[in-house]
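With one protein chain removed, the remaining protein chains of the complex are shown where they sit.
Lettered A and B in written order, each chain numbered from 1.
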Amino acid sequence: MTGQILVNSLVTASLYLLAATGLTLTFGLSRFPNFAYAEFVTAGAFIGFLILQNPDGNILTALLLSFFGVGLISMLSYSVVFRPLVARSTNLIYLMISSIALGYVLRHTIGEIWGWRTQSYQQLWQVYQIGDLRITFLWIIMFVTALCAGIILHLFLTRSRLGKAIRAIANNPDLAAVTGINKQKIILLTWFFGAGLAGTAGVFRAAATRVVPMLGWDILLPMFAVTVLGGIGNFYGLIVAALILGFAENFGVVFLTGIGLSNEYRMAIAFVILIVILVFRPKGLAR
Amino acid sequence: MEILSVNNIKKHFGGLEVLKGTTMDVKKGTMVGLVGPNGSGKTTLLKIIFSMLKADAGNIYFKGQDITRLPPHRIYQQGLSFAFQLPRLFFRLPVMDNLILAGREQLGESLGGTLFLRPAWRRQEAQLAEKAWQLLDFLEMSSLARHMAGELSGGQRKLVEIGRALMADPAMMLLDEPAAGVNPVLGKKIYQKLRTLTGQGMTFLVVEHKLDMLLGFADWVYMIDNGKIMLSGTPREVIESPEFYTTYVGEKKDAAS
Partner (left out) sequence: MDPMVFLLDTLVFVGIFMILTLSLNLEYGFTGLGNFGKVAFFMVGAYIYAITIQFGLPFYISLVLGAVVAAILGALVSLPALRLREDYLAITTIAFGEIVRIIFKAEQAIAGGVWGIAVPSIFQDLNLSIRMSVIVNLLLIYCMVAVIFIILQMLTNSPYGRVLRSIREDDEAVAALGKNVIYYKVQVFMIGSAIAGIAGGLYAQYLRFIEPNMFLPLVTFFVWIMLILGGTGNNKGALVGALLIEFISRGSRIAKDYVALPVDPHNVQFVLFGILIIILIMYWPNGLLREKQIQTVPERRIAHGDSVSK
């Protein structure tokens, strides 16, 4: 039983890590939380649906397509909406409102294209039974994807000039001007890569549950919880935070159902964690 | 009699020790200067006195009372005010409102007072406005009273910043480079005006980069370097001491022309 919960926790953590990497990095770089990340996840799920509505669709193709598709949507939204707004020194609250507005535009465009009814991918995932543990093939791909994304991002952030610059700007936005880094290029790249990962998270979420336009919104709260818990802009903090929330949710649900509460309260766990961090550790775990 | 005592204040940012046990006293009715090269910790000390930064160790007494752990708004209510080096005005409010806001104990500032003590706070408002007009006259800015603070030039903003800190008739004022960013003639005028106020018992602690500005105005000067008080004396004594020159060696022209 406990073993199964641990596995489930890792799966949840992988999902949140993929979904929130871009959120935390762009939050750190562009200095505002992009609420449209919910819809980036949803868009990923629906782009994946193009492939996976056929029973013989390949999930890797779907992941790649979602990654590039959502990455492009994100880059486009930065160029058309957020870059002009930042250039007009729009205040933080209006930036957040604009990102919510963009979210509605995306969600209802998706609703228009694919409809609001509940749909699902047509794949059947191989189930492996190892002793008491039940593991699906989907979970394995998801975990491996998160692991690969983590390693690639780690190498990128520590080894490449551009990656180091991203960390530098996230810590100190005025620095870029000094070192002569092309800040716009870095921001665009981060918006692309981060949203692309959120797109793959959408495919995984949809494969595990169902495909609906509210899919992303339903995990927005935990996404923000891990972002704040890990420390805004801090990728390594995010990994730890995703694991913590993954465990907290999966053990929490067992506890909640144990005391007779609805498992709808799964969300409430993220909320409680969010509030507790804000009270005791507003700068996240790292500091 | 000391109105302000700063007692062995220590402060570090990360690994950097900015203040290493700073101690100083300010006598009532005097103007005291705090000088030092860039990065010597003078602004940090001023912010710590006003609780905008927390000290790692040490105590601050104002009028005999320990204010180390009071929040800024309580310190202001005790009669100590602060003028920022870079003016922090409310840009989308008129100059007049920027000044009136600084009035202490306004009846109309509480929820109940606003709704139920209307005649009383309107009288108070008239008095505050009158006071603000007088200050604006002195600053030669009366014609700008109804302009938005955001429309003012840098020098004008600086004047409003200082005028605002005077609105509440504080017993003591902390000023961070009051003459920076205004023309030298006006800078001198500001110091002259502040000097006349010491005659009425007001006290000033002024952070100043250029010691020569304080000649003829300040009663006493503390020179801070590397987080420690290195020298103290009258401005003349400090400016003539050899240590002063060694400290300012890189910035001699700038500091004492």
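The rule is simple: contacts are C-beta pairs under 8 Å (C-beta built on N, C-alpha and C of every residue); 3 or more make two chains touch, one makes a residue touch a chain.
Because the structure is predicted, anything quoted here is derived from the model rather than measured.
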For the chain not depicted, the shown chains it touches
A, B
Which residue, A:Leu60, A:Val127 or A:Leu278, contacts the hidden chain when the whole complex is considered?
A:Leu278
Which residue of B:Met1, B:Leu16 or B:Leu111 touches the chain not shown here
B:Leu111
Can you say which of A:Ala13, A:Leu102, A:Ile169 or A:Ala195 touches the chain missing from this structure?
A:Leu102
The missing chain sits against chain A at residues 32-33, 35, 81, 84-85, 88, 90, 92-94, 96-98, 100-105, 107-109, 111-112, 217, 221, 224-225, 228, 261-262, 264-265, 267-268, 270-271, 274-275, 278-279, 282
Sites on chain B contacted by the missing partner chain, in the whole complex:
50, 52, 71-73, 76-77, 81-82, 84, 88-94, 96-98, 100-102, 104, 106-111, 113-115, 121-122, 125-126, 129-130, 133, 137, 140, 142-143, 145, 164, 168
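The rule we apply is simple: only the chains that are shown with their structure count from here on.
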What is the distance in Å between the mean C-alpha positions of chain A and chain B?
48
